[in-house]
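One protein chain is absent from this view; the other protein chains keep their places.
Our next item is subunit A:
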């Protein structure tokens, strides 16, 4: 118990903390700083030439316009669908809520490129589903989804769950007295909804909108599948084309484009902040959640409508996808005679790249999940239990790579890793490690949030009891804290795994031969016209995703509410 021992111990705590600070800085601040530097000083020399060239190129502004059109359109659609559904789920006495929430949130967990692929299988002239039903439009008709409207529709469906999730969390926190006071004052249910509930829901709604905006802006899979064939380019697809066409020589140019998209995303976040700052939305009382409104006679019709929505946004496209994956070649109707599993056999056993992709995606996602949890447990310890201004900044830094579009991080990573690393002398560019770096950076916050909410649920005296027993920080983390936050950490790991497993944006820009991910292979099948293989591979990813989501429900009881998005 000497003074020097005490100092050493506190030194140990500090070492861990600073290790985490450096790690987060490397994952978050370094890439963004490098990106901005490239814009100002391309190739190391201060110059405004590239910025000028990019900004005076009309293609840039067409892409910006297209990005804004699809992003706004998609966001509006997502907000309409998401908020209506959230009101029903959180405020009324509808039945089978858990099953409904699971189905409704599923599109969020399915990769955007798979959603796009699935919808393409429903609407085109070669659609196996439509052919089977005899509804297919004549050959040579353009698939109506190859358009801005198509992109908007799918973005809306993909991200409606985001609005739903934030709004539902807000509605859950709404104290019942506020609603009851309105009812007692003689207001009808709809009046209460309009005059009390929705105004108070402004913060979560705005947060949901901002999230939706940033996600739509950064989405690559949907505009890649629906926009590139129609030559309708948005910023992420423009960056992709420039980079894959010209290679690293276009780096300075795409760095400027990435910065541009980052700036637009930041603008969205700033607008959100401003909107919320103007008024006081603080809810003062805390009590149990509101009792559900009784729908009475409207219950069954509402339920039918909601499930019809699930049918349209989930079942039909997946059916289309499955149908395509089962026909021998694209354009053949699916019948008992034509059905075949050959596509599955091909992608699972014959095609080397997709076999590799399975291994790569599994390995990358699992490794990212493990690393992120290992970082998140001590990081959340400091963030939740040792609050300070520096830690708030650290939290912000950890959020940044996920808040910004994936292309931004990917381009930044290329800039950092193109040249060999200073000390080690090896280059990560064109290896799987650059993808791994991006996954850890981008998805860190997905693992961190559940772990942090796990800490919030924990009684801190449990840790303090170990502390007075003489246990140092590391020992406490391993023997006391880790077992107690394990369920939340597992949920975080699964979220990271699922997101990384379905990811395309980053790997589309960073993959190299031998290092393909599943998203990349699905994308290249589809680009090469092999829709049946693409569909088979996509179905397999959906199955893995679904299986993991269902598996989490087994231990969902032990988790803080709201950690698993797909559980009510």
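The rule is simple: a residue touches a chain if its C-beta (ideal position, glycine included) is under 8 Å from a C-beta of that chain, and two chains touch if they have at least 3 such contacts; residues count from 1.
Note that contacts and distances are computed from a predicted model.
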Seminar exercise, completed: Per UniProt record, missing subunit out of "Iron(III) transport system ATP-binding protein", "RNA polymerase sigma-70 factor (ECF subfamily)", "Alpha-ketoacid dehydrogenase subunit beta" or "Fe-S cluster assembly ATPase SufC" is "Iron(III) transport system ATP-binding protein"
Exercise. Among A:341, A:469 or A:550, which residue is in contact with the omitted chain in the full complex?
Worked result: A:469
Problem set entry | Sole residue of A:101, A:480, A:518 or A:549 that reaches the chain not shown, by the stated touch rule | A:480
For this session: By the contact definition given up top, give the residues of subunit A that touch the hidden chain.
Result: 1, 3, 5-6, 9-10, 459, 461-462, 464-472, 475, 479-480, 483-484
